[in-house]
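Every protein chain but one is kept in place in this view of the complex.
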Amino acid sequence: MAREFTRRDFLKLGAMGAATAVMAGCQPPRPWITLEPYVRPPEQQLAGVATWFASTCRQCPAGCGILVRIMNGRALKIEGNPDHPLNQGKLCARGQAGLQVLYNPDRLTGPVQQSQRGSRTYEPLAWEAGINTLYEKLAAAGGRVAVWTNSTVSGHLFDLFQRFSAAVGGPSPLVYDLYTGFNGYRLLADVSQELFGRAALPTYSLSHADVILSFGADFLGTGLSAVRYGREFGGFRSQPLGKRGYLVQLEPRMSISAAVADHWVPLRPGTEGLVAGALVQIIAEEELASADRAALAQSLIGGLDVGSIAAASDVPAEELLHLAHAFASASQAVALPGAALTGTDAGAEALAAVQALNLIAGTAGEASGLTLSPPSPSEAVLSPEPAAFSDMQALIEQMRAGQVQVLLVHGANPAYDLPEQVGFLDAVANVPFVASFAPIVDETALWADLILPDRTYLEGWGYALVSPSFDQPAVSGQQPVVTPVFDSRSTADILLTVARGIPAAAQALPWPHEVAFLQETVEQLGPGAAGGSGIDVLWTRFQQEGGWWPASPPEPEAPSLASAPTIQLQSPSFRGGEEEYPYHLYLYPSGLLSDGRGASQPWLQGSPDPMTTVSWQTWVELHPETAEELGVHDGDIVQVTSPEGELEAPVCVYPAIRPDTVAIPLGQGHTDYGRYARDRGRNPMQLVGAQADATGSSLAWSTLRVKIRPTGEKVALALFENKVGVTEGFLNAEFPH
Amino acid sequence: MSVNEVEHPVWRRPLLEGEDLAEQAEHLKRRHLLLDPKFPWEMNDDALKPMYRTSPSFWVIVVALSGLVMMGAITWFRQIYWGLGITGLNRPIYWGLFLVNTVYFIGIGHAGTFISAALRVLKIEWRRPISRAAETITLFGLTAAGLSILMHLGRVWKFYWLLPYPNQRQLWPNFHSPLMWDFMAILTYLTGSTLFIYLGLLPDLAMARDHTVGWRYRLYSILSLGWRGTEKEWAYHKTALDIFSYVIIPVMFSVHTIVSWDFAMSIQPGWNSTIFGPYFIVGALFSGVAAVIIVMAIIRKSMRLEYFLRHEHFDGMAKFLLILSFTWAYFYFSDYIVPWYNGEPVMKVVFDVLRRGWAAPLWYLMLFCNLLLPVATLWSRRVRSNTAALVMVCIYIQIGMYLERYFIVPVFLGYNELPFSWGTYIPRAGVLLTIASFAMIILLYMLFSRVVPLIPVWEILEGQIFQGLKRIGRALLPARSEPH
Amino acid sequence: MEQPERKWTMIVDIDKCTGCAACVVACHAENNVPIVTEQEVVRGRGQHWIRIERYWSGEYPHVKAHFLPILCQHCENAPCEPVCPAYATVHSPRENLNLQIYNRCIGTRYCGNNCPYKVRFFNYFDPNFVEPQDQQLNPDVTVRSAGVMEKCTFCVQRIRRAEEKALAEGHPLREDEVVPACVQTCPTGALVFGDLYNPESQVAKLLEPNNRKFRLLEHLGTLPSVYYLKGGTSRVSE
Partner (left out) sequence: MANRSILGLFHEATSTADTIDRLRDLGVAEEAITVMSGVPYTPEILGRRPVYERLLPIALLGAVGGFLAALFLTVVTPHLYPIEVGGQPLIPGPPTIIIVFEFTMLGTLLATFGGLLAEIAFPAVGRQDYDHRITEGHIGVLAVVDEALADQVEGALKELGAHHLKIDEAHHVPGPRPWRRLAFVGAFAVVPTVIGLLFAYSVLVIPLPNQMVNQPSIAFDQGPRLAAPAEAVPIQGPVLIDGLPASAPVPATADSLQRGSILFSINCAMCHGQDGGGRGNLSGYFNPPPADLTSERVQGLTDQQIFLVLTQGRGLMPSVAENLLPVERWDVVNHVRTLR
């Protein structure tokens, strides 16, 4: 077939060199493509050559550095930033899926308003009109403006919100979302405050540890920074001189962290703290560690009855002894507190007990052990600290009492995150005007009068104070890597514009646009590892390097006991009587959808869950025996009822869970939030009531009992594995352990 | 009328003295077609009449079948447009009903060639009236098999990439691939058997030409290529038939061997077995002969061919069927016991599934159909002589053999060495296309039977000429005289 | 026949794999692998070029889970190759890759049957990338239509780009320049990629003395280019 070979073809082929291997064979012409040659290509754009931009991942609060591959002004791939101190070039599944946040087909194409809240009829309006409405409302509201944002909000926007609220005399912006709430960020910080005198997230470097006791911490799945802990774990497994650490995972349901653990101890839910205490107790009694450490143990723990704890936690006494031995005799031992701990009604004590173990281990501040996330390198750099559960309830009270004229919701999705007992929705009903900045209409934006879609993190400016940050303070820079896909505007710019019209706020927010404000912030950071001087250079390098971090990491300071508290531990009180509600409820954030914000991304929805290989669905994990008792099999829909609520979901028989426990993953059950998330699965937060822990700083979700009733209905479980093969298959026997 | 009164000297039998011999002669005539001569013109009518005698029910059936075929065509179009997703295939079960059908159809095709070629070479005389009816099954069986392969392709519009010809892709097909061998073998076999059946048809087409008018006359004039029956024509005709017979037998064997190799060459547990070749051939003949018996019975009834198709034919075929049943069992057993004895892990599971798993009922049904039933019934002459019973047995054999292929293709495929990716197969659009394929075969056969004489008149006449009665002692015995 | 220059090899350290599925998503992003609907998953048509197989051993409470990431093993004697009548899957003798040439594929699916690792995926329907999701598609990689087999290519497009870059910069291809998407993102470093023929490469060093190494279904003699390091055990002092 004689087809004349034009120069363009030649260039195309040249450019497609990479693809030739997979596109060999006959390649017919592609007449319907409109080729667009550049007369004078803009900088960084050569045909077929990718440009990489450094920015920050905002799929979770940690703030990993990312590099985005851009071609023709389109984002093709996200990879970790190798220079970034936190993730060092690596990314988790959620980070990889960031592109589908950017290119989500269900994003709002422009500002819309809802004349009737929850009606799902959105009238588009011009940006000016939208901003004007917001301006009028804010101007009228004066100080009665509440801002509800989440922990992944950019530091600079949070800063501006704060300045704005302060200027108009409103309450300071509330940071509350399920991710931080569920993982007990606030409680962790509070306990650090109490023990070590500084409110900061504890970080645990594991790469040189001999023994790790993980108290229900799924640090490899949905911990505080799965990526960093993944790296640490890699080091932990292959240490110098062929040393290989020993990981013990204590949790009622096998998470992926337990799957890779050397030893899994399925203890009774809610008793993690007790067990930690018991270990301290044993070390103190048996004087397993050196005298001073034993003494420290003695001082930290009041007399605990190991026997009763063994009974309560369903962990045999000799097992406890063995663990205590292993822990105390290790030269490098670390104890990790998990989300399940902070979810109990007595989370603070439980946490303290675990930290006590770390102190006794004496590894605090060492190459492997407990350190505290360093403070912000400059007071100009803010990070949205998660609010206490009680603060959040307080705001909701104000809203219900009608003390809030205008509610600005940015990033947060309380309507989905919170159990309905918390009463967000009825509270919102009493707020005259609600404005949301959600790019996709989520459950909360549904109840907003005005939606001014913000840009996604790949289109917008910002920075994030890396937290938890392991060895050094770091500010991760965020810059637009593509021009906005839809007609969206930066909330920060909107806020600055609006503020200009409000006298009180005008001088508090004098910047023409957010970039000016950001530059100012970066200037105050001063030269970092990238060096340079002068605002232009600093700013440029901040963007180019993907952030700011010190030239040389400071010595990690060992957290020392501020006071010498005695940790009182009592066994948790469960809601729901044992006879009526025979099973423990154990919730966990899905490794892919995390707290539900991943549900809008097909890559995360469609990828099989590592442990069950289920995708697209919510499932209820039951131990085979339990399933047999109830006479249910895979896919049988059961009704799970707690004293607080109920849900119906298909059963997934799961061999690695306590027979008296039922596990359900978070993440599904959206009623909005785009086509991929909507009307899919169930949201187990329906089962959790409004009860907080003793200190009121975190939601007590792990001390619940439930009952199970087969409904008789059945759905096909979307399994990727063939269960017959894997459970009855022959490979297990000869699998290389 | 009795033989003596035939005023045609050609057809006069040796004179008989004495009644008893006459009775014997009568008896033998009733038994053997070749001893029961008719005038050629009568026989011509017997062979040609059924082609005009089409009852309304015939057309009703034709319409119904065409409907099914149309449905199949639509389904296939949808499959091409949407993709194979509308079938029940999945991972790891990449081959499903289409391949089952292919194997099955090629299988039933085998008997035709076997009867007309092998029995001809072996000079088995009773084959004469049934050879063409059998070959026709081959013809349409192969057609359906070819179509099934096309239905199976993911991008069927590129099927011609399998043909070895110089092309703009600069690429020749890969002769490492068993599918290429398969392609070549089926091509050869289809071409060969088509020419074979046409060759045998020539004299009868001439006969039809001489006794028809109108469009049929014109059609037969073209098809018969101006056959006159001169010595030269007959001589060449005979040699050609002999060559075809001798050549097409090995081709027939190669075809089903290669079909079996499509499976045996892979490393799929349960497939890579050295015995698959002969095992498949026997299976093919088994289902094929059964199919021929069914067809014989049907055309005998519907086209009133009682004169041509007699008990001796059903009897011979049935005996053959019995032997094949045993042979099949032998091969199946050897194919079963070896992996069983090795204790190959995957096959352990597969056998469990067959013995007491979800497939157990079907598996026992298969064993019943393919072994128990034939062996239990076909030994008895009463069954063999009872057409209805015989047809029932044959239908069961069809079911059994189809199941056997079904187990081999989508069931075995579900079990491999990585249990994580095992699978189960629930056929969907494939079912419609399977029904349509069967409908198509029947439809084509029915239409064919209205255009082409299914009875090879010249062969029977030839047989009757050279078959005679010889008196030895007190008995009259059929004796065959063959000109060399 | 070209002489082999390289042997691209991947090492999967089972001991480090946490099953976090980062590699799975990274592969989807890099190679335009479509996500199939829930319905299709139920029908057994899940499509992930790299998947994490999770096997169980032991009985509760001593039950243990084992993650086994499985991708195309790029066998030296690949059973999938000779059976394709259209030469759609072939061997690149130069670098020991098992290439899939999508637009030659006519969909006989024989390769899929013959792959003992079941890492070949058939497109039962056309992938649909809803606007604007198509903006993300990697132009280096063909988007496969319905009726075509596809599988992991060791990110051959990245290998080619790296080769071209090295050529332009006039130096031989360096070890660290070629990294498949899954290896790049693996947080624990369980995946390692490199050229086994280069004694300096990480893979060569890792495999040299290693008594933990094994290859999947070795008894089949397919000689995979993917090596696995089995899980170790650590003792604790009592």
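Which chain is which? They are A, B and C, in the order written, and residues in each are numbered from 1.
The rule is short, and it goes like this: a contact is a pair of C-beta atoms (placed from the backbone, for glycine too) under 8 Å apart; a residue touches a chain by one contact, two chains touch by 3 or more.
Here the structure is a predicted model, which means the values were calculated and not measured.
Q: Considering the entire complex, write down the shown chains that touch the omitted one.
A: Contacts of the unshown chain, counting the full complex: A, B, C.
Q: Among the options A:L67, A:L357 or A:I396, which residue touches the chain absent from this view?
A: Answering carefully, the residue with contact to the hidden chain is A:L67.
Q: Just one of C:V148, C:L206 or C:V226 touches the chain that is missing; which is it?
A: C:V148
Q: Using the touch rule from the top, list residues of chain B that touch the missing partner.
A: 8-10, 39-41, 44, 80-81, 83, 155, 157, 160, 163-165, 167-168, 170-172, 174-176, 180-181, 184-185, 187-188, 191-192, 195, 199, 203, 206-207, 209-211, 222, 225-240, 243-244, 247-248, 250-251, 254, 258, 458, 461-462, 465, 483-484
Q: Over the whole complex, note the residues of chain A touching the chain we left out.
A: That gives, for chain A, the contact residues 1, 11-12, 15-16, 27-28, 30, 32-38, 40-49, 51-54, 67, 70-74, 459, 479-483, 515, 530, 532, 536-537, 540-541, 543-546.
Q: Where does chain C touch the missing chain, residue by residue?
A: Given the touch definition above, chain C has residues 1, 32, 76-82, 84, 87, 89-91, 93, 102-103, 126, 129, 134-135, 137-139, 141-148, 168-171, 223 touching the missing chain.
Note that in this section only the chains that are shown with their structure count from here on.
Q: Name whichever of A-B and A-C has more C-beta pairs touching across its two chains.
A: When the contacts at A-C and A-B are counted, A-C has more.
Q: Suppose every chain is reduced to the average of its Cα atoms; which one is closest to the average of all protein Cα atoms?
A: C
Q: Using mean CA coordinates as chain centres, what's the chain B-chain C distance in Å?
A: Those two chain centres are 47 Å apart.
Q: If you average the CA atoms of chain A and of chain C, how many Å lie between those two points?
A: Averaging C-alpha atoms per chain gives centres 29 Å apart.
Q: Please work out the Cα centroid separation of chain A and chain B, and write it as a whole number of Å.
A: 68
Q: Show the residues in chain C shared as contacts by 2 or more other chains, in ascending order.
A: 44, 46, 51, 53-55, 68, 104
Q: So which stretches of chain A touch two or more other chains?
A: 25-26, 721-722, 726, 729, 731
Q: What residues of chain A sit close enough to touch chain B in their complex?
A: Listed in rising order, the residues of chain A that touch chain B are 1, 25-26, 721-722, 724-726, 728-731.
Q: Show me the residue ranges of chain B that touch chain C in the complex, using the header's touch definition.
A: Per the touch definition, chain B meets chain C at residues 82-85, 88-95, 152-156, 158-159, 161-162, 169, 171, 173-174, 176-180, 183, 262, 265-268, 413, 416-421, 423-424.
Q: Which positions of chain C touch chain B when the two form their complex?
A: Residues 40, 43-46, 51, 53-55, 68, 70, 79, 81-87, 104-110, 112-114, 116-118, 121-126, 145-149, 217, 220 of chain C touch chain B in their complex.
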